[in-house]
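Chains shown are a subset, placed as in the full complex.
Naming follows writing order (A and B), and every chain is counted from residue 1.
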C-alpha cells in the first residue's frame, strides 16, 4: 500500500481527491502528463493546489506549467494524445474554455470521426467554475450545455470528492476526450474517501437517494442542495429520489427514465442558466418517452437568464437556491 | 535620445497625487477586506502606481482605456470617482455598475474607463475598437490597452497588435510587466527577452521602460500617445514593475524568488518619487502632506458612502441583460 492509498482511508476534499486521482494515474501510466497554468510545484502546484506535489514526484517534463495560452495548451494536449499519450490539460476556469473552443470542439471532439477512426484524442480537460465567490460575470459560468451539444466529447461533473476521484480516473483512461468540471466554491468541503484505484464508469447516473414520489435529476454542486431538500421534504412524508448524473454526455437517460417511470414526477436542477440548458434535453426526453404517464409537468430549476452578477444578494439568488429547488418540487407534487 | 524637457511642476505633482490615491486606496482596501467589511476578490496593483499615473496626465476624459482585474490603479489614475469604485466593490447600487459588475468589471464612461475585463488578453482587441471608432469619426481620441506580461503570450495580443498596426489605429498597448503571471515567473512562460521585442513583428515602435520611474514613464507614454493622436499608429510599451501583494489577496507568494519582493518593496516607487519631488524642489513636505490628507479624507468618505449604500434589488437580474427587461 503506497502513501496515496493509505491517505484515502480518511475523509478528504475535492482538491485532495483530484490530486490523488492524478497521482494514481501518473504512477500507473507514463503516458499521463499534465499541462496547465501554474500547475508545477515551482508555481505552487496550481492556483488552489490541486496539482501540488506532482511535479516533484513525476518531474516537470510530465507536469508542465504553461504560458497563458489556452489554445496552445489544448493543442499540445491534442497532439500528444493522438500519438498515444493521455494528457490532462487544465483550463483554469470554465469561462476560459471560450478562448480554446476551437481546439476543443473543432479538433479534440472531431478528430476521431474526421480521421475515420485512425486517430483519437484521449485528453481530459480539467476546469473549474461555480458562483459564490463574488467573481462576477466572467469567472463562474457553467457551460456544459455547449459541450454536451458537441458530438465527440464527453462531459463529466462530479458532486463529491469520492466521485471526483473515480470519475477523474475514468476520464483519464477513457479513449475519448473528456471535459471534467470541478465546482470551485465546494472544493474544500470534505467527504468520504474513495476506493483507491477504482474508476467510476462514465455515462452512468448514480441513484444517490432512492425514493418513490418524485425524481430529482442533478449534477455537480446542486446535487447536495437537492439531497438536502429531499431530506427536508421526507419529514413531510415525501419520498424524493435523487439522481446524480455524474456524466452529462453521453447522457444516461435509461436510469432517468427508469426512475421517472416509477415516480411519474421529475425536476431537473443545475447551476447553469436554465434556458437552453442541459435540463431542457432531459425534460424533452422524459416527456417523449413517458408521454401520458407523468402526473405533473417536468420542473426545471437553473440560473436566471443573466450573466453571473457580482453583488452578493444577486449572486445568491442567481443560482438555484434550496428555496427555488423546494418550490419546484412542491409544484410538481401538487 | 536627448533627455526630454521636464514636465511642469503641476504635472509632476499631479502624477504624485494619482500615485498616492492608488497607494492609499490599496492600503485601505486591504484593511477593509481583512476586517471583513467587504468580501470580494482583490488583485492589488500596489507597486505599479507610477505606470498609469505618469501616463494618464497626458490623456483627457475623451480618451479611452481598457484595463484588467488588477486595474484599480489604471482606473483611479484615469479618474473613476473613488466612492463609486468603493460602492461597486461593495456591491451597492451606487457603484459604477450598480453592483452588478464588481471589481473585475468596473466601467465608467465619463472618465473614459470603457472596459475592465477578467479574461487575460481581452483588453487589447476591444481597445482597438475604441480607437477604430475614433479613427473613422476623425476624432483625436486615443485608446490605451493595459495588460500584464503573462497576457503577452495569449493569441489576442498578437491579433490586436497586428490589426492595430495594419490599420494605424490610435492605440497604445501598455504591458505592465510585473515579472509574474499568477504564480509563473516571466521566463518560464515568455520566450522574448523583452516583451517590447515583439513590436518588431508588427513594424511598430516597442519600448521597454522602468515603469516605476514616473519621469521615464511619462516621456515614453507621452510620445506614444502623441504618435497615436497624430495618426501614426500604435506603440507597444513594456513598463517594468513589480506587484507587492502577490497575485490575489491571500496569495502566499511561495513561488517568488527569495528576497525578490522585499527588494522591490524597498524600492517602493511612491515614497521614492515623493522624496525626489521634495529634493528637487517641485513640492514641499507640507504641500504633499496636505494632499495626502485630502486623499485620505476622500477615501474615508468613499468607504462610508459605499458601506451605507443600498444593495441591489433581485429584479436587477432581469435588467441590463438586453435593452428590454427579461420577462421569463
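Rule of thumb we're sticking to: a residue touches a chain if its C-beta (ideal position, glycine included) is under 8 Å from a C-beta of that chain, and two chains touch if they have at least 3 such contacts.
Quick caveat: nothing in here was measured; it's all calculated off a predicted structure.
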**Request:** Counting across the entire structure file, list how many copies of each shown chain there are.
**Result:** A x2, B x2
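In this text, only the chains that are shown with their structure count from here on.
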**Prompt:** Touching subunit A in the complex: which residues of subunit B?
**Reply:** 39-41, 88, 91-92, 97, 99-105, 117-121, 150-151, 153-156, 181-184, 188-190, 252, 254-255, 311-312, 314, 316-318, 321, 326, 328
**Prompt:** Hey, which residues of subunit A end up touching subunit B in the complex?
**Reply:** 37-38, 42-44, 47, 65-71, 95-96, 98-99, 133-139, 304-307, 309-314, 317-318
